[in-house]
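Taking it in order: structure first as structure tokens, then the write-up.
The complex is shown incomplete by one protein chain, all other protein chains being positioned as in the whole.
Letters A, B and C mark the chains in the order given here, with residues in each chain numbered from 1 onward.
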Amino acid sequence: MSATAVAAPAVHSLWTTAAAAPIHAPKIEYAQLSPILVVLGAAVAGILVEAFVPRRARYGTQLAVTLIGLAGAFAAVVGLAATGYATTKADLAAMGSIAVDGPSLFLQGTLILVTAVGVLAIAERGLEPQSREVPHVDAFAPQAAAVPGSEDEKAAARAGWSTTEVFPLTLFALSGMLVFPAAGDLLTLFIGLEILSLPLYLMCALARRRRLLSQESAVKYFLLGAFASAFFLFGTALLYGYAGTLDLGGIAKVVTGDAAPNAALNASAHGDALLLIGGAMIVMGLLFKVGAVPFHAWTPDVYQGAPTPITGFMAAATKVAAFGALLRLLYVALPEMRWDWRPVMWGVAILTMALGAIVAVTQTDVKRMLAYSSIAHAGFLLTGVIAGNKQGVSAVLFYLAAYSFVTLGAFAVVTLVRDAGGEATHLSRWDGLGRRSPLVAVTFALFLLAFAGIPLTSGFSGKFAVFSAAAKGGAVPLVVVGVLCSAVAAFFYVRVIVRMFFAEPRADGPSVAVPSALTGTAIAVGAAATLVLGVFPQWAFDLADKASVFIR
Amino acid sequence: MNPVNYVYLAALLFTIGAAGVLIRRNAIVVFMCVELMLNACNLAFVTFARMHGGLDGQIVAFFTMVVAAAEVVVGLAIIVSVFRTRHSASVDDANLMKL
Amino acid sequence: MNSLLGLLIAAPLLGAAVLLLGGRFVDRVAPVLGSALAGLSFVLGAILFSNLLGKPASGRAIDSDLFTWMHVGTFKADAAFHLDQLSMTFVLLITGVGTLIHIYSIGYMAHDEKRRKFFGYLNLFLAAMLILVLADNYLLLYVGWEGVGLASYLLIGFWQHKPSAATAAKKAFLVNRVGDIGLAVAVFLMFTTFGTFTFQGILHPSVVSSAGQGKATALGLVLLLAACGKSAQVPLQSWLGDAMEGPTPVSALIHAATMVTAGVYLITRSSAIFNAAPTAQLAVVCVGAVTLLFGAIVGCAKDDIKKALAGSTMSQIGYMILAAGLGPIGYVFAIMHLVTHGFFKAGLFLGAGSIMHAREDEVDMRKYGGLWKKMPWTFATFGLGYLAIIGFPGLSGFFSKDKIIEAAFAKGGTEGWILGGAALLGAAITAYYMSRIMVMTFFGKPRYTTKAEGGTSPEAHESPAVMVAPMVVLAVGSVFAGGFFSLGSRFLHWLEPVTGHSEGHSPVSTGVLTAATIVLMLLGMGLAWFQYGMREVPAAAPRSIWPVRLARRDLGQDDFNHAVFVRGGTRFADGLAEFDAKGVDGAVRGVAGAVGGGSSRLRKLQNGYVRSYAFSMFGGAVLIVAATLFMRAV
């Protein structure tokens, strides 16, 4: 579907054209697509496991398949990077629809690692109160289709069923995410968007406890997501109409005027309107995914309703993928439009930082608070995107890597604090946690401090990188706003710490479940990443810096 | 006739769909409105393909249909399960989470 | 010799250290040890004195530079001492009277369990006072200056369990601090002007005049402020009366003989500066004249014997300040009066102490009377001191005070007449209030009933020898010192090299003045005798006319301070505290509250309805598109 097909002169009848022009078989560089293919393969394998492996053995098999798939994919990414695709040999694979370049590989690598850690949390089966006949249960509904509280749900629970579908679903979502930031043309971008969204919609609905909230979050996420992707698609249409091509690079050429857009359209003199409106709508579709104001409304509800392991995965991975796509779109397709989109993005960034930070102040639910904080962080990231320079790209890449691990860790800790009703997410229940189980409290405090951007945590390195890039890019006011918002944000992070350490423990306070190795590893990895990227960030900066050039 | 009119039509359909999403309560209808928006996109794609004298737009249209189908599957699954739980398909009933 | 100079200060300092840190081990030896060390420093002083006498009049000075105290860039402050005739005079006075009072205290404080501390503080005071007069630069002088302030604080508040004592001590320190501002500023000014603040560096007429009269006047005025604080001169005199809360030996040593005269020393020492600043000198004489009358009037009204004496001290120092303000014609006499005053006023206070000792700390003179036969020694010594202070011909006061009155007239012009008149009037009042004290205390019938007679008061008795002896010595001093100094104007020749001297020509002949003084003196005595000798003294102060009442209340000056500084200051401070809590901190909390409020308002947007979410998205999309187009349009 590259621009080659348009080579022929415009003739009255399309059919004759089509007949006249020889159709080449598309050339696919499987090696360069290997990460995506491996993940997809693993996902399909997972489906087959669901179909053929006896229920009892599914959990183990799925986990194995998933982890192996992820390992393979990561190996593939590393291999590609090692063979120079990140820098010198970067090119457009599959006839220009998948870009294999620095940003793609960096983000794909990050995504795979994040997913791996996320899967560990998803696979946790040691937290739910366990009965004799059902030794292990996970965080998901035994049978998603069953009506909550209905007989057959109880039956399913008694039978000890568990929703092992989440593993393939996760992998499918991941595959979408891998495609999303690497998409070389708008169609692929759209497909990637859908592939990553649809599984997530489903996974949101799978919570074992609080099914109503879970399903509600799914509905909201789905409807709004579909709404957003409709906008995205229409924007794509308009942009296609303007440029006559879907290639990001091609569009850029048309924008710069290297390649003339279609005469008929110029005649109808809507050219610029198409370009601007289309671009704006596509950007909007992406801003929805990153949860930027005013497209953020879904974030709190979905984060709160979704099963916490899923929330963690979603919060971390979706942001990475979406920001990757946003970067590519703005830097590859619309760089020349900077003077059009920059002011708008300024407004969005400021709104996002401010609203996220301010509204979070009065939140009473841990997950909602983290949701709003993720909105604020989207704002900080946008300042880096706006920077519009190489440092901006590398800063955003680093920030994404750092942020995603902190988020995973934080949500993993949330899964541990439980009472009779499941997870105790109301902040007031966290009073005095630091006295009852210091280790958990200290870890969570570490993540919160990282969110707040205290030095020696990854949060600080990322914030500094983004802000300095923005300042270089001439967005000093943004930096100031960012700083002030960080101060506001610090307030509610600190408030949680106060509750955990200085408030009197409640008599009926929640208990902290002892995690199995899985969640334990997840939290440990998150904490380790937080500290390492805080104290010795240089190697990560080098990676991000090397990987900060987009191929056109 | 001038193909640009088809673009206008597409825009009109899109707007109608969007308006539906904003106005209608029944989840199914809302969802159908989204589908309408997608189809509006298809129309736009095809039109532009015609104007550019290329095939890309038409191909996208096919992709879109597939995606739409997939969305239907997922969407209906979710909506139905919610309906069975709440015995209501009104999106306004689903507001346990707020503030 | 130089090393002796250091030793002179070290001796009492050592005493203070041992007594204050020594703990109970030294309790028993405390009085003896303290007195011995004081005596030692007196002996050292005497040796130095003889050494000075051995030198030619021009070069009578000993310097010793101990170490560099602070050194920053061109700023260099040394711990260095300079002994010349002026400081020598003070050394002898301080150590001499100091030793006597130490000895006296052995008896006076015999029954106080905190004796050790008392003597420690006294030694500390000696050391500080010696540093003050021996310092060779103004910064080190400042150290001694505040050091004596500390000692006086500790000793006034020695009986800390009495709230009145604690308050008085605090008041004294604070008022002195106000004066210290002057000295500090003086040092700054000197350094920024001359690049140094040593006596040798600055105190040359040429140097001072090089800075111009404006600078000199400024310096003079700030120095005067300092002097006012330390010497209890108007307007900073209010603390001296309350300072009488301290044990009586303290009042004698610190608040009569030595510390309060430091202001006179400062002005005389800075003669070079004042000589170059007539305006400052005028200010000095005004302060002196006002204070000598102020103190005298207050002295007339007090029934508390110590407060009455305090008023007299104030007034006598007023004389000295006045003299010092007169310039070269006055300096010598200021110091001379200072020395003689040291003798007789110390004697008077010790006498008062002896009486209180006998009467269980009763200070109200209306409850005295007829003590002369009960306490003959006290009576005799007190009487001699009394005659000395009122300037009875032939006794110390006569010589020193007359000279000052002469000099005042010699100032010439109306100034001369006003000042001289004030001085003369002061002399008369002095005679009045001193006679009043004398009569109320020693003559008439006893106005108290002893326990023997079924009353409350103990039978008065003469004090032990250890207390009487110092009184006798001081009495001798008060009798002969003046004459000794004036014979062949020894004192004049002794001090002249330091202070300089010029004969003034008084418009009134000396003989007339002397006569006038004597007449006025007799008048005062007569009036007092008429009022208190002839008729019965009421045991309680009669409600009398307003000027007297005003005088009893220190001429309302304390009330003024209280109204303006204490109450007003408190109100201001409370207001400021309010402002700090509501204003400064309130602003901060306001911001926090604003964020919180905005938060709870904004979160209402999240109303849980999908459709409104969708609407916000739609609106956002429209906005973004519009904004983009708008951007392109402009």
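Simple rule for what comes next: contacts are C-beta pairs under 8 Å (C-beta built on N, C-alpha and C of every residue); 3 or more make two chains touch, one makes a residue touch a chain.
Everything that follows uses one rule, which is that contacts and distances are computed from a predicted model.
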Per UniProt, the name of the complex member that is left out, chosen from "Sarcosine oxidase subunit alpha", "Iron(III) transport system ATP-binding protein", "Branched-chain amino acid ABC transporter permease" or "NADH-quinone oxidoreductase subunit M": "NADH-quinone oxidoreductase subunit M"
Partner chains on view for the chain not depicted: A, C
Of C:195, C:507, C:547 or C:597, the residue in touch with the unshown chain: C:195
Options C:47, C:185, C:282 or C:527, residue touching the unrepresented chain: C:185
Touch list for chain C against the chain that is not drawn: 63, 65, 67-80, 136-137, 139, 142-143, 146-147, 150, 153, 157, 160-163, 165-167, 170, 173-174, 177-178, 180-181, 184-185, 187-189, 191-198, 200-202, 207, 210-212, 215, 570, 572-574, 576-577, 580, 584-585, 587-588
Interface with the undisplayed chain - residues on chain A: 435, 449, 452, 454-456, 460-461, 463-465, 467-468, 471-472, 476, 479-480, 483-484, 486-487, 490-491, 494-495, 498, 501-504, 537-538, 541-542, 545
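To be clear about the criterion, only the chains that are shown with their structure count from here on.
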Touch-based graph of the chains, sorted into line, ring, star, complete or other: complete
Which of A-B and B-C has more C-beta contact pairs: A-B
Most central chain, judged by mean C-alpha position against the global CA mean: A
For chain A paired with chain C, centre-to-centre distance based on mean C-alpha positions, whole Å: 81
Centroid spacing, where centroids are CA-atom means, of chain B and chain C in whole angstrom: 97
Intercentroid distance (Cα basis), chain B paired with chain A, Å: 24
Multi-chain contact residues (two or more partners), chain A: 219-220, 223, 227, 231, 300-301
Two or more partner chains touched - positions in chain C: 603, 606, 608, 610, 614
Chain A residues within the chain B interface of the complex: 1, 5-6, 8, 10-11, 14, 17-18, 144-145, 147-148, 187, 190-191, 194, 198, 201-202, 205, 211-213, 215-220, 222-223, 226-227, 230-231, 233-234, 236-238, 240-241, 244-246, 262, 264-265, 268, 270, 300-301, 304-305
For the chain A and chain C complex, residues of the former touching the latter: 219-220, 223-224, 227-228, 231, 272-273, 276-277, 279-281, 283-284, 288, 293-295, 297-298, 300-301, 339-341, 343-344, 347-348, 355, 358-363, 488, 491
Contact set on chain B toward chain C in their complex: 18, 21-23, 25, 30, 91-92, 94-99
